[in-house]
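Report on the structure given below.
A single protein chain has been omitted; all remaining protein chains appear in their positions.
Chains: A, B and C, in written order; residue numbering restarts at 1 for each.
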Amino acid sequence: MSAKQNVAKVGVLGARGKVGSEVCRAVEAAEDLELVARIDADDAIEDLVSAGADAVVDFTHPDVVMDNLEFCVRHGVHAVVGTTGFDDGRLDTLRGWLADSPGTGVLIAPNFSIGAILMMRFAAVAAPFYESVEVVELHHPDKADAPSGTARRTAELIAAARAAAGCGPVPDATSTALDGARGADVAGIRVHGLRIRGLVAHQEVILGGVGETLTIRHDSMDRASFTPGVLTGLRAIAAHPGLTVGLENFLDLG
Amino acid sequence: MSAKQNVAKVGVLGARGKVGSEVCRAVEAAEDLELVARIDADDAIEDLVSAGADAVVDFTHPDVVMDNLEFCVRHGVHAVVGTTGFDDGRLDTLRGWLADSPGTGVLIAPNFSIGAILMMRFAAVAAPFYESVEVVELHHPDKADAPSGTARRTAELIAAARAAAGCGPVPDATSTALDGARGADVAGIRVHGLRIRGLVAHQEVILGGVGETLTIRHDSMDRASFTPGVLTGLRAIAAHPGLTVGLENFLDLG
Amino acid sequence: MSAKQNVAKVGVLGARGKVGSEVCRAVEAAEDLELVARIDADDAIEDLVSAGADAVVDFTHPDVVMDNLEFCVRHGVHAVVGTTGFDDGRLDTLRGWLADSPGTGVLIAPNFSIGAILMMRFAAVAAPFYESVEVVELHHPDKADAPSGTARRTAELIAAARAAAGCGPVPDATSTALDGARGADVAGIRVHGLRIRGLVAHQEVILGGVGETLTIRHDSMDRASFTPGVLTGLRAIAAHPGLTVGLENFLDLG
Partner (left out) sequence: MSAKQNVAKVGVLGARGKVGSEVCRAVEAAEDLELVARIDADDAIEDLVSAGADAVVDFTHPDVVMDNLEFCVRHGVHAVVGTTGFDDGRLDTLRGWLADSPGTGVLIAPNFSIGAILMMRFAAVAAPFYESVEVVELHHPDKADAPSGTARRTAELIAAARAAAGCGPVPDATSTALDGARGADVAGIRVHGLRIRGLVAHQEVILGGVGETLTIRHDSMDRASFTPGVLTGLRAIAAHPGLTVGLENFLDLG
C-alpha cells in the first residue's frame, strides 16, 4: 500500500462489465489517479498486487465479491464497492477481516450518485419543516419496477425524519378516487412513478406548507453520472480505515 | 339588446355567490364593460331588462339556470353560463328557444380558465407526435376527488387524439409495482394526483419520444384566474348567435 | 419515382457526416422506409437513380446543396433538406426548377425537432392571451452563442403574435438592476440563457396573467431527437409537390 494518504494507483474488478468499463474510463481521465489493473472473470486477482494497486473498485457479482474483498483486505488494498448483496452477516465478516488489517478501508455503497445522495439528504432534512411531502420518480418506459428503489428509499428516509421530529401524518382529504390516482403508499408517504420515452432517471420531492413549496429534483441523463461518486470514494478511502457503509459518510453535507 | 356588435352592459346572475362576486369585480374593472345589474336569489330577474343589460353571466345553480336562460333568450339578452348540469336534453331545449330569437347567443362552458383550455388543446395537438404521455395534477390537500376533473378530461382528449391518429398504446414495461405506483388509468393514459399544502390547482402533461420530452404546465394560483375567460366570453357572445358549448370556440387557437 | 403516394426508397446525401449517419440509422430502423443509397463527398450522385431512390435527405453543405437539388429535381427525386444557407435567391431558383418537374417536392427546414416546432407554435398561439411572457433556454456550457437560435426565433414569433393581436408591451417595473439581470431583449421579449454542465438543449416559455401561468418546456437530451422530424418529412414529401419551407407545414397542428 502507498505510504501517502491519497490513493494513486487503482485497479478495477469487473473491468469489462458495463459499469466497470465506465469506471476504467473515469479513472483514466482523472489526473490524480492511475489505472494499473483491469481485472475481470478470467484474470488473476493477484495481478493487483504485482501492479502495485493502492485501491480497487469492485462492480462484480454477489457470488465473487467476498472472495475479492478477502484478498484485498489481506493485502492492504483499499476497496470501493458497488456490488450488491451485503447483509448483516457479510458486513460482520468484513469487519472481522478489517480488524486484522487496521490501515485498510472498505466502502460499501448502494448508490454512488452524489446527486441522488444529496436529494435524499435534503429531503430528509426539510421534511420535518413541512406539512406535506410527496415523491415523484420519472424513468424510461423499459424499467420493470415501480416505484424505483431510490424513490422507495427516499420515502422511507422522509418518513423516518418526520417520525423522529414528531410530525403527524400528511394531510389528505381525498374521499373519491380512481384506483392508483394518489400513487403508492411507502411508509405513509405517497410515491408516483412515471414512465416516459426520452427520460433516463429523474426524481422530484415536493414539500409544502401554508403558502409555499420546496422542490428538490435530481435529473440523471447519463449512466456515467455515478462515476464522480466512485472517484470521491477512491480519493477518500485511504483516510477512512475500517468499514464504511454509504458514500454520504465521505461527503461534507454541512 | 344593443345594436352594437360588442356587449357593453352586463348583468350578473348569482351576484352574491363566491364566483359571482368575483365576476362582478372583474366586469367593473373592465373599461369596455359596465355592470348594470347584480341579481341573486331574492331579486327579480326582470331588473335585467329595465337595467338595459346586453348580456348576463350566470353562475347560479342547475335548479334555476334553465328558467334564467328562458327569460334571457326571450328578451334577447345574451348569456355566458358557468353553471353546471347541462345534459343533451337541456341543450336541445336551449337550441329550441334560440331558434325563436335568432340574434341571441348563449355560451355554455364547463371551464373558463383560458390556461386550462390552452393546456388541453396543446396536449391533444402534441399527443400524436409522441410515443409516451402522462398527466400529473397537483392540488391542495383539502380536495375530495382524485384525479381532478380537468386531468380526467385532459387524458380523455389525449386518448381521443391518439386514437384518431392511429397511435398504439403507450409503452410500459412495468412488471413489478406497488399498488398505485403507476397512477390511475384514464382511457389508457396514466394520471397521477398529488395533494400538497401550499398548492392551489396545477397540472402538467409530459410527452416523450426518443431523446426528447415536451412538457405543458398550467399553474393556477388564484381562483380569480377564471375571470379573463368570462370577460372573453362576454366580449365575443354578441358575434356568436345561437348555442356554443365550450369557451375554446371563442379563442383563436391557431 | 415510385407511383405510390408514399416514399419507400430513400437515399442519404452527406451519409458519413454526424447528422447524416444518424439519419441513415433512423431510415434503416423504420419499417416503411428502405435505405437504398448512402452518398457522401466522394460518391457519384447518379447512384441515387440507379438505386431507385424515391426521395433523398440532404444534410451536406451550402456549397454543394444547390447542385444536389438540381440533380434531384431534374430526376424527379423528392428532397428533404436540413442543410443551411437558403436565401430568397436560392429559394426562387428552386421554385424555377420545380416548375419544370411538377410532381416533385422539396422541403427546406431550418429545424427538424418536432418538439421545438410544437413549443414555438404553442408559445405563439398562447402569447396573445397573457400579459407577460419570457423565454429561458438552458444548454451545456460549451455552447458559443447566447441566446440560442431557437430562443431568438421563439421570442420573435411571440412578439409577432402579440403585435398581430394588438397586445401592448409586457409589464416590467424594474428600476434598479444589475447588468444583465433581466436577460436579453429580443423584439421586446426577455430571453435568458443558462449554461450548465449535464444539460444538452432545453427551453422553457413562461406566460403569465392574473393568478395563473402557463409553461411550455422542451427538453432535448439527445441529438437523435431530430430524426423523427426527418422521417415525418420523408413520409409527407410525395404528397406535397413544389417547394415547402418549414416542417410545420407537414404537421397537423390543430
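The criterion applied here is as follows: contacts are C-beta pairs under 8 Å (C-beta built on N, C-alpha and C of every residue); 3 or more make two chains touch, one makes a residue touch a chain.
Every value quoted in this text rests on a predicted model; they were computed, and no experiment measured them.
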Exercise. Which displayed chains make contact with the chain that has been left out?
Worked result: A, B, C
Problem set entry | Hidden partner chain, touching residue among A:Asp67, A:Asp92 or A:Asp222 | A:Asp222
For this session: Taking the full complex into account, find the residue in C:Gly89, C:Pro102 or C:Pro171 that is in contact with the omitted chain.
Result: C:Pro171
Problem set entry | Absent-chain interface as seen on chain A, which is shown | 113-115, 118-119, 121-122, 124-126, 128-129, 165, 209-225, 227-228, 251-254
Problem set entry | chain C residues that touch the omitted chain in the full complex | 130-134, 136, 138, 141-147, 170-186, 190-199, 206-213
Problem set entry | Those residues of chain B which, in the complete complex, touch the missing chain | 198-200, 219, 221-222, 225
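Going forward, only the chains that are shown with their structure count from here on.
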Exercise. Roughly how many whole angstrom separate the Cα centroids of chain A and chain B?
Worked result: 47
Problem set entry | Rounded Å distance, chain A centre to chain C centre (Cα mean) | 41
Exercise. Which parts of chain B, given as residue numbers and ranges, touch two or more other chains?
Worked result: 209-213
